[in-house]
Each structure stands twice: as structure tokens, then as C-alpha cells.
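With one protein chain held back, the other chains of the complex are shown just where they sit.
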């Protein structure tokens, strides 16, 4: 340790992994007693089937384990700590109530193979959540099974395939805009289709001419994000739907940006056939440092027969006014089949259901209105002198819930890149926006403040950006060397990829 | 904010209180609906009885509330973060299991006035905990009622009073050693007695001659900590007991240092009449930044009649082999009465009971053995050259679970005080030991590592101390100006006391 | 080796060598041989985490919590809804595991929270100063009595019978040691009769609302105390302070109370916290920790424990109290709860309770065999008496899953069939209707006039 450590609480030994803390003989686990006859293991499990060596897991006591992971946690920046305007990710507040209700025994300790008659609460919750999501999407049928956004995309494209095949059509291509999120093209390939890119016009919308030229009978689907990944609403959406449906293709809605339009307009009404939701974006499932999430899909009537199995059914319990009964229906001959085990990420459903219940229709609309208001306000703040010259908005319009800036002039004039700006923001105690996405904007910065931030926070963020640019005018080196206050500074990513060390060899 | 903030995550606005974050109209609470007739308030509660102004509580949304207190929490150093060798405080690991079991509805949401027949689990737990504490103390009767150590002391001295009064004796003095914790003399006064100090001999033990000279018929009690506050076992304890009992006084055991002797020897066997436990020290109740704790007392037969009311009784349920029944007995005519409401800090009992159950007799003995081993090992490490010249042990002996160093030579030779050393330790990511207590050692440093620390941690701590002394030899200013890496640096305490600002005037 | 200890056999050997002894036993050489235990303690064998969990769960299952019945128990602790944020924050290690903030540079979280808490308590009570917590409600009354004793050295407390019986008893326990008397004042029409006070009276001790739920006319009472040169101590329900005239406005010198209603668990009675506020004049007599605002050497705002010369660790036998460990974590829960409620929410909640309680009282009062003990204004709790043996009525109600309240006979022999019924925002109109129905039939069934009983 240097004479003066760099951050509060830094201590000698901080660099160690849990394996390096291990000492033979230490332990946190105490086994429950062996209460059955102790027969020689060889009788029960022949040696040739047994492992020759214990796995080299750490040997640590509980206090060490607690400190290790507790101290590690402090090396993270998180949403409960500060502003996290990561574009396309909807880093909105995660209500604390949700963790409480998800932890109730009846939810958290319910076995997935419990007989449905003894899991009525869970099935009802799922059914109710489906109803709400259907209403929000404007599409009548929902499957909660997919595990995340990209899993929902995969489900959606497989549904498209099943739909066409059921009609005896063999289509080979799926269209995705050039500003699409990477999961869209990756999904297309994984679902056995070929990707065809559609361009973006100078205003940031889908280039309709390009779309028309590419929309042929071999096209199975157009995947679209709306508002798009540049934070703009596709005002030509009805025309787009017409073109796509005109060639018999389906229109897929990537719901990552749903936070902009809840209760304001609906993908179903726009002509979309299939929608996925990111419950970990619009519906407050905490991101967990990269999951878990859930990616339910809502579909139109014509897609419904193909939904993943099983589906939840609700039966009115006769005429005696009893509670309706919920069940799982596996008898779905046209289903694409399962995408995963059991019924999806139920724990996530609990949280999102609690959220929808807390807000109701008015609350969801308020979410979207405020998300869009906050984004436009922040954009307006950043249009001020001293910022806009270096970091202009990529599209000089009002935005929806997020907006793209281009760092190209900054790079040119001040010799600092978007990456440098991002790293310098870390020294201001805020998380940087998404950088270098979408790909179609040079030195892109995608900023999504979300509805749960205060005006003061937005003001301070604009101030921080202005301050960094001011600083860079005098001294670009500071930004180029940033960050300085973080537990580690810039890391050698190239080296890591060249000689990958992906586990500890102890 | 300065150009480069000082610590990871520091952000503009960090200095604000929750009141300063308030904005009219924001809210985290949504009231449940009014489901009864809305009658004018005046009809129900005349205006003259009502407050004229709403209390100026903050108006904040849930996300702000979360961030505010979350960020505040990061301005604390805590036991799960690092070494916390605060002498006399037994900062041992707080097992995570305890928080889980204490939170179970059946414990956490049990109303204290529930009919005992419907609180049998709670009463049994309390009864079992009493049995275990009695066994550990070597004294047969326990009351769990006192809320903390000093409350236990108060109970103990009041019991002493009741005992003497019941014998028609009017005694006026209580003896406390000159190295006693401040709560001992404060308790004596609060219980209506006069404090008489007993000296310490050069080896750190009670000065027996002084004790003999002061132990008269007017003495009600001697309060003793054993091991004492200088971390030494009073080897003359049997003689002490003889002297005290010889004049008809009671012998009171301040259990703050029980961690050294669990399963090794027992206060009851030493001749103590009354013992208090600090469940928040020896028995893992987390300290909570200054409570909650619990200070149960164990007493001998002759003291039992005076115990606080109610006491828990256990009734074998007839001969039919049924479970025994537990009840609360209020009919205790000689009782000193209640010290507080209800039955004591039950939530604390749950944790301490879980702890005793987890460890059993062997585990408790291991605790004390290891606590004493760790302390002696650390003391041995600090006896090395470069440290011992400046920070000698106050008593050149083996210690029990903690030891006292004197910073007097350091102050003389290096011109840095114990306070400076402590503050500089903060820059090394460890919490300093207790400083300037006990009062009888000049520039005292009281170090209690506890049993839950690793040898590596003790090694690093000794290294940090040596490093600071090394640094001070070259440059005492650095220590005198420390700390540097903490959220705030040295604070003006004198100014705070001169013009006290104890609330925010908004 | 237990899972909480890291010292392996190898470590032990190395460490003993460094110390220069041959065995751990030698480290205990100072303990006379005779005193050393030769046998292990008689305690149950150690258990794995899983087993301890199962045992504690089984014990919990033998208690009937407020989640398992429709409970109208109150009488000092109340089943309010505790928002999730309270658990989320107080459960953070950073607040849960540190000691009292002796090193302010690394304790700003706790210290600032204390300061914010003190501010909230001042706002609630209408008094200018508050400490950072005492143990809990009833002992806070005794602690306030000690302040009065120190302040005026008089020899008698006059205590309303409207004060919680536990608080009265806790004060008595200490007053005896202080050689002081405790005189009780009866209630009249449910409220404290204005007593005659002389110069021997150190303090008049009240509760607002009183134990039978009635709102006291504090101004009259403090006037009487002021006239006699005595202090007024008032224990308050902090939730009721959302709507009641503040103790400060009413002339109370020391306002204390049980903090559990402010986001605390019931926990079978503890841990919770006691709040403690006073006039400026008594600031230097307050017990316990007080956080104060100051600056660091760089001019940054910060907080410290202040006025420590009142306290035991500095002032020792002349301290204003012996309290050391208090209830910091619970008080933190309190300020989070109050900030969650907020300025408007606090009032909304209290007003909701006033209205629901009025509804409940009116409906219950109309039940045959039930009568009201008084007709004073109430906030969230009220006393009734039954035309039937209360224990049997309660037992019948329980069979229907309803715990109708606290039987008053133990504390108020004159109300031998009395019941104290408490509400929180968790008890809805439907719940109240159910109480009326269940209690009504139970009273009917147990009514002495009704002959046919099993």
C-alpha cells in the first residue's frame, strides 16, 4: 500500500481473490450430522465414478467470506449510489418493496413442479401479469417464458418462423435497421435467418425507400425498436407496418424502449405482431450486474397458436361463484416448444407485477411522460454554449426518453474522445451514458435519465459535463488519463483478450 | 466539488441533509384510501387540541430517500468492511444467520402483549437463553430485562440496594476500581449511592490494600470487570470476594469482558453475586452504530427475590408428557419492579440464542481461547523493534482478550499522540483501537482483536502500526494531519460543543 | 473449528511460537487453577446453520404474530406497516455493524443520520433539542424523571394514571433509589384531573394520548406545573403527534416516548427506541448521545458526538445518565420512516387514524353489551367495557381469528372487563366491521344473562 491510500476503506490485501484468501482447514459450512448408517462410499458409488480430487474451492471462515464480498461490493458503482443514465438500459429506481415481496416463502420457496392446484397464487399472479402486459402492449396473448430481452427476441423470431411454416412458406431473411441493438441481428442468425440491414434517414428514422426496396416475399420479419435506439419515435410506423404486412412478413417490436410510451400508445395499435418486454428495464427488476431479467412476449391472435409451451389457462370454477382455477396447458400442438425449463423467471414476475399494481394506468403514463420530460430537459441543458459545440445532439429534434449526442466535434476540437469523457465522469460520481452505441452515430453517447431522477440530479449532470469540457479546453490530458478516484484505473482490455486468463489457477 | 474528488463515488450534493433535499410536493408515502366516512376533523378532534403546522419533515420521493441513506451509509466504516479492534467493545463477527431468524414473522411481528399461551415459542426461547446464560455465568437466576450493559449495571446496583434494605441495612457507598468503565461510577450515582474509587497496583490488578482499607460496613457493593479494563485477569479475585463478602457487600461483575473466559471459568464460581452480560459484545448482537443491545443479568439465590418483574416461569404440563408451558409471573412482592416496558430486547435474544445454539459449549470455549490467543499474538507482534520503543504494553505480561499500550513514549519521542496514530490508522483502512481509555494509562490504546479475525489481519495491522511509526520518525506532520482519505477529515469538536447545533432549522 | 473462527491448527502453532508459550492453556495462567472449569459447560451440542435455522423457525411458529390473526392490540406498541426501505437501509452492514461513532471521520453516516433524526424529533414534539435515542418508552419516562431530579432536586413526582403502567413502574423503581416519592393522579372522565401541586413536586408526568386513548388537554396541566415550579414530562405517541398540538406548544419541558410506531418491528417488545426532547434550558442535562454539526479542517460540513461532558465516559459519577449503548439503529429506522412519511404523509396518516378510529369507536359503541369508557377525543386507541367476562370474550374472538385488544383489568382493576382497542393503518374498515361482528357475538354468547352455555 502506498503511503496514502487512494480511497476510503482501502486496505492491504484488497487485491486478493477469495482463492488467495483460502487456508487449509478454514470453513464457513458445517455439515448437518450424518444420521443414517455410514456405509463405505465404495459400496454406494464405485470409485471409478468418483472424482479423484476435491474441487479446489476456497477454504474460508464466514467472517472472511462476508468481508471479502462486502469489500468487493464496494468496488461497484450502483443505482442506489448515483445517477446511471445508461442509454437503452432504463436504469430506473428499483423499489425496495419488490425485494420484500419476492422473498416471501410462498413465492421464493415454491417448487416449480408443485401441482398447479397448490400453486394457485403463483399462477394467478402470472395470469394477471399477462393481462396487464397484454393491455400495455395492445396485443392479446402473452407468454412469460423468455428469460431476457434477447431470449424474447429469439422466441419472437421462432414464432415468426412457425407462423410462416404453418402457411407453407419458406422465408429466409429478417430485416433489422442499421441502428439496431446487437441482439437483433445476433438473434436473427441464431434463429436460422439471414440479416438484411435497413438504413436510417438523416432525421434518424427508418429509411422508407430502403425498406421498400428490401421488403420482398423472402422476408420473414422486420425487427424494430420504437422509440428507436436513437431515442426517436418512428412517425412513419403505420407506413412501415403497411410495407411489412404487405409482403406477408411479421413486424417485431423490441421493447427495450417501452419506457417512453407506456399508456401513451401501444405497439399493437401500431401494427406490431410480436412484442417483447424487458421486465428488467421498464418494469424495475434490478439489473443485478447483468441479470436476471425476463423477456415476456405479447402477440397477436394469428401468432398465438405457436406460443411456447406450457401456457397458463384460467377456468371459471363452475357457476357457484368460487374462485377461478388456474392451470398449465401443455397440449399445444402448434407450439414452437419450450425455450427453457419450467415457467420463466417467476421471481422477476413478482417484482414487475408489484410495480404495475403500485402504479396503475395513471402511474405508468406518468412514468413515460416524466421519462420523456427528463430526457428533453437534460437535452435542453446540454444545448447550452460550452457544451453543444463539442457534444451536439445527433438529431436536432425533441427526443423521446433518451437522446444521442455525438462526441465527434469534441474529439476534433478538444482532442478527447467520448471514452475519455465517460471515464472522467466517473470522477464526478456518476455513471457515464452508453458509449459508442448506436453505431451509426460517430463517437456516440446515448443518454437515458429515466423518470425517477430529480431535476437537481439532471442539473448536476449537465454541470459535470460542462465542467469536463471546460477542463479539457485547458488540459485535455486530465480527461485522457481519467479516471483517478476509482478502485482501479483504465484497464488493459486488449491484453486481457490477447492472453485470456478466465480462471484462477491455484 | 474540487477538480478531482477525493473518494470513489463522491458527488456534488453529498453534503446535503435529507431536509435540504426536500421539495414541496415530493413524497415516498402513499396513504391507503380513506374507507370510512370523511367527517370534518373538528368534530372528532377540536382544533385547540390539534397542531397548528405540519411537522417540517422532508418531502422526498423513494428513489431520493434510498440514495440519500445509501450514500450516507458509505460514509461509515463497519465491521463487515474491515478490522475493528476497539478495546472493551468486542467487535466480533455478526453472523448473517442471526438477521434472518430475527426477521421471521413469528419473532419480529409478535406483539409484546400477546397472551403468553400464544407466545410459547418466544417464552421458551427466553427461558432457554436464561438457562444458557446462567450456565455460562455460573449463577442460577437470570433476568433478560435490561436493555444494555449500563442498564444491567443499574439493575444490579438496584438489586444490591433491595437486598440490603430487605436486611434492614442502609449502606451508602459502592466501590469501583480507578480503571472502571465510565458507566460503573455513573450507575452508582444514578442508583443513589456514592462512588468510592479503589486503586490499581503496578501489575494492573486491584490494589488489595486499598480495597481492604475502603471496604467497610457502609459499602453496598464492589463493581468489578474481570478480565479488567486493562485486559488482565484479577488473579486475586478470590481474596477480593472474601474481602467484599466479609463486610456484607455484594460483588458485581461487569460482563463487558466475558469474551475472554467463556467456558474457561465462571463469575459465579469466583464469588460474584450479580453479573451482567452484553449480548451486543460477547453474543454477537450487531452494534448498530450505538445500539440496540441487551444487558441481561444473572444472580445468585440470595439476590433472586428482587429480580425485575415479570419473570418467566416454566410449568411441566402435568404427567401426560405434553410440552411444558411457559408463562410470565408478575406476582413478585420483593421485586425492584420494572426497569422498562415489556420483556426486554427480544430481537436481541433471538440472535444471541442462535449464536449459543450454533457454538455449544466447545464453540464458546473456542471463542475465548482464540480471543486470548489472538490478543497475545498481536501483542507479541507489537513487541518488535520499531514499535515497542514507542508503544510499549502498559503491563509487561501476557494479556487476556485485549491489551493496553501506552503512547507516552511515542508522544515524547516522535511528537505524535495516540490520537494521531489512531487517525492515521484510518488511512490504512482499519478502525483504530479504543483510545484514552482506561484513564489510568497515559496515552492509552486498548486493543481487542476478537476471535473472529484471521492471523493475516493481525499481521497486517501490526505492519500498519509499524509503518505509521516509521513514517512518523521521518515526518510526524503526516500523522498529525491525518486522516486524508476519509469522507471528512478532523472535525472541530470544541466548536461543536461551544455553539451546539443539534438540529436543522429549516 | 466453528465457522466464525479462522484460526487453524497451523495458525495456532505459529502464533503460540510467536508469543513464546507452548499451549493456549498457558495463556490462562493468571486464572487460579481452582477456578478453571474441568468440564465443558452444560449446553446443547453445536449445530449447523441449517439446524439452528430450523429450530428458530420452529420456535417462531409457536407464536401467533400479527400476521396470523386480526389484531387490535396496542397499548404502547402498534402494528404499523413498516416500509421496505426501512429494512433495506437498516440492514446494510454499514449501519448495522459499527460501534457508537467514536471516530467521526469514518462515522459520518451514523452521525448525520442522528442529526437528521434529532431534527425530526424536534419537529414532531415542537421542542428545540433532542438526543439521539434512549432505550425505549417507559424507561425514557424514568430517564426524564432523572433530568427533573438533577434540575430541581425536589422530592416528589406526580404521575397521571393515564401514563402507561410500565412507565409508571419504571419511574417508581428508580425514584425509590433516589429517595423520591411517586404520587398518582386519577383520571376523571378519561383524562387527568388537574392536580394540586406544591414546591416539593419535581415533575408532573403525563401521557398524550393517555393509556385509555384520550387526548389530554396538556395546556391546563402544564400551567399547573409551571405555577408550582415543577417540570412537565410528557410521554407521547409519535404517530399521534402528526395531528396533535405539540408538547412544545403546550408548555411541556421534556417530551419522551416509545419510538416503535415509527417504522419499528414489534419484536415482542424490543428492541425499539425511546425519543427524548426538551427545552433549550435542559440541553446540558439530557442523557445519552447527541450529534452536533461542525466543520472539518478543510471546511467541509460534518457531524460529531457533542456535549460529551454530560456523559459517563467523561463525567463518570457526575454524568447526567449512565447510558452508553442506546438504540442508534432503531432511531435510524425512525428517521427513515419519518422521511418516508414526509411532511404531508405524517399528517395524512394521523388523520386517517383519527377517522378510522372514530368509525370503529362509534360502531363498537353501538354493539350491544359494549360501552365506551369515556367520550374524550381520541386518535387511534380507545377503551371500552364489556357486559361479559373479558377473558372469555377475548377467547371466543380468538377462535374467530380476532384479537380484539388489551384487557385492562390487570392495570386498572376498576375496569375489570375493560378492553383497549388500537388501530393502525393496516386495519381497514372491513377489519373493523369484522371486529364489531365477532366481538358482538362473543359478548352476546358470554353475556351473564345468557344462560345456555356449554
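Letters A, B and C name the chains as they come in the text, with residue numbers starting at 1 for each one.
FYI, a residue touches a chain if its C-beta (ideal position, glycine included) is under 8 Å from a C-beta of that chain, and two chains touch if they have at least 3 such contacts.
Not measured: the values here are computed from a predicted model.
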Option touching the unshown chain, where A:225, A:257, A:282 or A:370 are the choices: A:370
Contact residue for the chain not shown (choose from A:171, A:280 or A:460): A:280
Per the touch definition above, residue among A:282, A:345, A:406 or A:478 touching the missing chain: A:345
Absent chain, residues of chain C that touch it: 49-50, 53, 57, 67, 81, 83-84, 88, 91-93, 425-426
Residue numbers in chain B that touch the chain omitted from display: 8, 23-33, 60-64, 66, 70, 95-100
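Following the convention adopted for this analysis, only the chains that are shown with their structure count from here on.
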A-C against B-C, pair bridged by the larger set of C-beta contacts: B-C
Approximate Å spacing (C-alpha centroids) for the pair chain B, chain C: 20
Shared interface positions of chain C, touching two or more other chains: 1-2, 4-6, 11, 46-47, 49, 83, 85, 87-88, 93, 106
Set of chain A residues in contact with two or more other chains: 8, 23, 61-64, 66, 70, 95-96
